[in-house]
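Written below as structure tokens is the structure these notes are about.
The complex is shown incomplete by one protein chain, all other protein chains being positioned as in the whole.
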Amino acid sequence: MPPEKPERFDQVDWTEYANPTGWQRSTNTRYFLYSTVPVLALGLYDWLVVGPREATFVRLGADLGLSGPFQMIGLTHDPAGIDYLFVGTLLLFVWYLLVPLYQNPRMTRYYWTRFKRNRPALGGLGWLFLVFAGGLIGPFVLNTPSQDILTAHQPPAFTSVDEATVPLCVGEVENGRCYGTWEHPLGTDNTGRDVFSSIIHGMTISMQIAFITTSVVAVIGVSVGTVAAVSGGWVDEGLMRVVDIVLSFPTLPFYLLILYSFGASLSMFILVFALFAWGGTARYVRSKALSVSEAEYINESRLSGASTSYIIRRHVIPNTASSIITQLTLLIPVFLLAEAQIAFLGLGDSDVPSWGQLIAAGRTDLAFAPWIVLAPGIALFLTILAFTFVGDALLDALDPEAKTEADR
Amino acid sequence: MRYYRYIGTRVLWAFVVAFIIVTITFVLLSMSPDPSIQQAATQAALEGGDPQEATDRQEKLRGLDEPLHVRYIDYMTGIATLEWGWSEYRNQPVTKALWGSLYYTAQYSIPWTILTLLFGPLIGVYSAARMYSWKDHVVTGIAFLGFSIPNFFFAIVLLLVFGVWLDWVPVAYRTDVPVVSLENAIQLALPVFVLVTGSIGGILRVARNESAEFQNADFMKTAKAKGVSPLRAYAYHVMRPTLVPLSTTVVGQLLAMFLGASLLVEVVFGIPGLGRTTFDALVAQDTNLVLGSVLLFTVIGVIGNLIEDIVFTIVDPRISYDDR
Amino acid sequence: MTETPVLSVRDLKKHYPITKGILSRQGGVAKAVDGISFDIYPGETFGLVGESGCGKSTVAEAIVRLEEPTDGEIIVNPHGDSPENGTVDQKATTDAGWAAIDRLQSLIHRVPGIGRTASSADEADPRDVTQFDSQQLKAFRRDVQLLLQDSSTSFDPRMTVGAAISERLAIHGMAGRAQRRTIVEDLLERVGLSATDYDRFPHEFSGGQLQRIGLARALVLNPDLLIADEPVSALDVSVQAEILALLEDLQEEFDLSVLFISHDLSVVRQCCDRVGVMYLGQLVEQGKTEGVFTHPQHPYTEALVSSIPTPDPRDSLEEIELTGDVPSPENPPRGCRFHTRCHRIIQPEGVEIPQSEWRALRTLAIKIEQGRIDPDAVVASVVSMEPAPTAPTAVTPSQFDRQLRSEHDVPAPVSDPALEAALTDAIDALYDRDPERARSVLEALFRTPCITDDPDTVTVDDGHVSKCHLR
Partner (left out) sequence: MTDDPNAPLLEVEDLSTSFRTDSGRLVAVDGIDFTVEAGETVCLVGESGSGKTVASESITRLPNSPPARIDGSVRFRGVDLFECSDTDLRQYRGNRIAHIFQNSQLNHCYSVGWQIVEAIRIHEDVSKTAARARGIDLLERVGIPNASSRFDDYPHEFSGGQKQRIMIAMALAGNPDLLIADEPTTALDLTVQAQLVRLLAEIQSEFGMGILLVTHDLGVVAEIADRVVVMYAGKIMERGDVFDIFERPAHPYTQALLDCLPERANASGGIPGSLPDPTARPEGCRFADRCPHTLEACRTGGQPPELEVESGHHASCIYYGQGYDVSVVCDGQGESDDCDGQDESDNRDSTDVSKDRERVSEANKR
């Protein structure tokens, strides 16, 4: 370093600057890595130390000598593998989406004003925020709904059913009709589980599916797509042929085959669907990356001496990101729907209280207790609708081509 | 000439894809425990026999004692020669069972596909022409609703309303009515409606977005300056280029719908088609039939993608056959 | 000129392989740039002109090795012989830059060159860009900068312009964020913008402003040579003038050499000291701007210069019309590359017919030789001309002959009886669907140096060279 820094470009003596070879990881990547360490550590601890029937946090509390405080704040949970994955993808989401948005307030504001114009999407975003918050906080606040055959088929608040359909009416009974109560705002199902808290727990499942599958699809799709676009030649050809196969894969029937052979579980569902859903994303990312890498600013950057990996990270991926995000947003409903379908067929993981599971459970009682089907059905419908609306608005708000259209 | 060679390559490639997917199913099956063997073992144990012996017998019966590559070759030749085994659950050859169910699936799939392909692009282009008017909002709103409402849920609700409460349609599907008859049309109305609402939204949306781009394209100005009427301009100059991007998504969307939603819809409406057969086979643990239907879905998927490729080459004159 | 050139391009070639079919068989090469040589001296502006597709942009890309040159040498001499008006610290800078390259050159044999054989590296000039390894290339790319035509696409839409400029400094190792910002803000002001523009995004600027920013970005590493590829083509004439004036000022201030690539001859004439004219990957003429424009030596230059529209309504355009299309660089014509369109093409010995007739005849002959005439299409157009429906088989040879000649403006008969006989013969052969015979008949007849021999580059006067048989 020179003692006094030149302040004009023609005074710079370039020999004094060491020729940097490697590029430092960006700050966000560093923070992301730091923040995954505790999650990984806890996961390892869970895997190696905690017994199969022990709740992780109870054991952790005991090991750390903090059982008291842990109990006090209600930290007695036993996260499963999928929960660790979920937290990991959430961190990905925070460090690579939320923080960059915060760091670029001008751009964020610009996109936000464009996004805001789409009212339904704004509503959709609100609903998604509710689902997200509910899914994240709900399980810590509400207990897993317990079965009680006596309180089965309770009607939702403000409605009533014939007393005969209810084994034991929790609320008031007037004129032979059982009225709903706030104890079960959305009523109960045929085993007496509270529909409202089932839906809240279903939110967790939905969010897990949404975040994990999308992250896996994003990681595989973006890597394959950019590698194919950047390498070209036979690498490109080969990868695109793989994509062809992935795209031709009949995922749902194939999942049924797997399920038939290995049994059902939510992780298996996420795995199979994520592994066979990235084809479209990869193809899309490739075409976007190709068109971006034809842009002159890529050449400009290369000419200034930037390495290929630098260009990919700083120019190609940021410029394809908006299209990728849009595409992924529109992919999420597909996963949610698939899970619900499988659960509805009774082929899902019966331990997982998903919305599809609830719809399936209520189907036989549809004629006299429609809320069991309607409540989760509408929740599912709204969520898918919200994702679709948001995706559509993002398409308009983030697409640079649409931008020129609007500015014209 | 180059065109036919291109098509030839694509057909060949479709076979390769099918081959690879079938191989994957084989790997999967050979990795997993066969339910029928376990069943035999349990049966033997319950009946006081030797479970091990029963397992071996069952394995021999199914040819599982052979070395892996022999089994693989047998498997592949069996599939290639359409000898897909015997369905224990249906008590008939798998191919025959599938063929029989395909008959029912086709009855609602064909009208559904035709309706979707006909109305999706039309409404999409119409909606783009009236962009941001209330008509457009209504159309896109309905498209979004149809697209977002889970099909099986929608089917249940519709069946409840029209079947149970209003009693306009039969609740149980009847296989004894003639294909071309009012009864059949009535009982297929709901499934077709559910599927069309589900699939038309996506196609409509692509058609709307793409044609919105084309209706402001430069060549539309040329067409207008030539004195082309708006109707003709939309029918020829907007519709045609819209078909290019549309052709790349339509097949995918219909296939996804076919593989997923039709299964659900068949289960809900009780149509003894492919989806229902697959489901029943799964429940009845009929390996051959499950495998057979997965294979059939694979074949349909591969053919669908092939059609997509070919349609794309037909609609886009700019495609270079050397590039792909 | 006795100075050392900043850049010497020697016999530069860039051939693109053309692949065909799914197995990517190589089906020939497109000779985008086929052996061109020129020098650029310190402080001068060298113009490279030509029609689109002549390979002029490929030259730029090959020089900075955005495209790997197929053959040839590109010798750089970053410090050149700095003229006296160079500032002291600038001289220090460039000297130091050169020292860095010297140091790096000692590494050249340790780091194997990319895509280059070691044997050729042994004899090669150490300053040859085509032999540089990645380290040298990076240093070289500091000294040579490219300014592109369309600034609206040459900026990352998601980066502020300040970040886009200071990115260059960071890539070359300047880590201090504040220092980078100071330098860039100073530079923005010097190209006529304000320091506060640092935080604005490209879409907030007009085309002319963006071209200024592009200039700032190209200058930020203090290069010796600026390659400007159509820098003002996308701009309005008033903005064009502004940018050119700015470029001139900056060139003087920082002693820049400029390689100015453009298809706009009036701009080139205005701002270049010397100019090279490209046609189909070759330099057909080169010399001082005034010399080339006032006394063009090559027929192609002549045609180009005559096509410049003059903003004087009394001076009506009497340009030389170039017939035919630019041939494909994949299969350039034998002999002189321009002979397929040349209006001064030399007639064969013993033939003397009007030049326009000769030209039309040649154009038709070339098409027949290249098999580009489809007899069936000619028959079809005869049929479509007939008032009554006619069967294609009913078309007579004379109808065929007439149609073919009228489509190509060839008179009937041609003034020279020998040529007329040969042409009739060839057309008859075509009518009989015997293109081989047609070709051989014509080939035997047209023997002129333009078609058979590649012309040498001839010096006309001081530094003015032309590649034509006529000189």
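The letters A, B and C name the chains in turn, as written, and every chain counts its residues from 1.
As a convention for this text, a contact is a pair of C-beta atoms (placed from the backbone, for glycine too) under 8 Å apart; a residue touches a chain by one contact, two chains touch by 3 or more.
For clarity, every value in this text was computed on a predicted model and none was experimentally measured.
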item	value
Residue of C:Q251, C:S381 or C:T457 in touch with the missing chain, whole complex considered	C:S381
Residue numbers in chain B that touch the chain omitted from display	216-219, 221-230, 236-237, 240-241, 244, 315-318
Residues in chain C touching the chain absent from view	51-52, 206, 208, 236-246, 263-267, 269-271, 303-304, 306-317, 319, 321-322, 324-325, 367, 372-374, 377-378, 380-381, 384-385, 407-408
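In this text, only the chains that are shown with their structure count from here on.
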item	value
Intercentroid distance (Cα basis), chain B paired with chain A, Å	27
Rounded Å distance between chain A and chain C, as computed from the means of their C-alpha atoms	52
Contacts with two or more other chains, residues of chain C listed in rising order	none
Chain C - residues contacting chain A, complex	64, 66, 87, 89-90, 92-93, 96-97, 99-100, 135, 137-139, 141-142, 145-146, 148, 150, 153-158, 164, 167-169, 171-174, 176, 179, 182-184, 186-187, 199, 201, 203, 217, 219-222, 254
Residues of chain A that touch chain C when the two form their complex	5-15, 17-20, 106-107, 295-297, 299-306, 310, 314-315, 318-319, 400, 403, 407
Touch list for chain A against partner chain B, complex	120, 241, 244-245, 247-254, 256-262, 280, 333-334, 337-338, 340-341, 344-345, 347, 359, 363, 366-367, 370, 373-374, 377, 380-381, 384-385, 388-389, 392, 395, 405
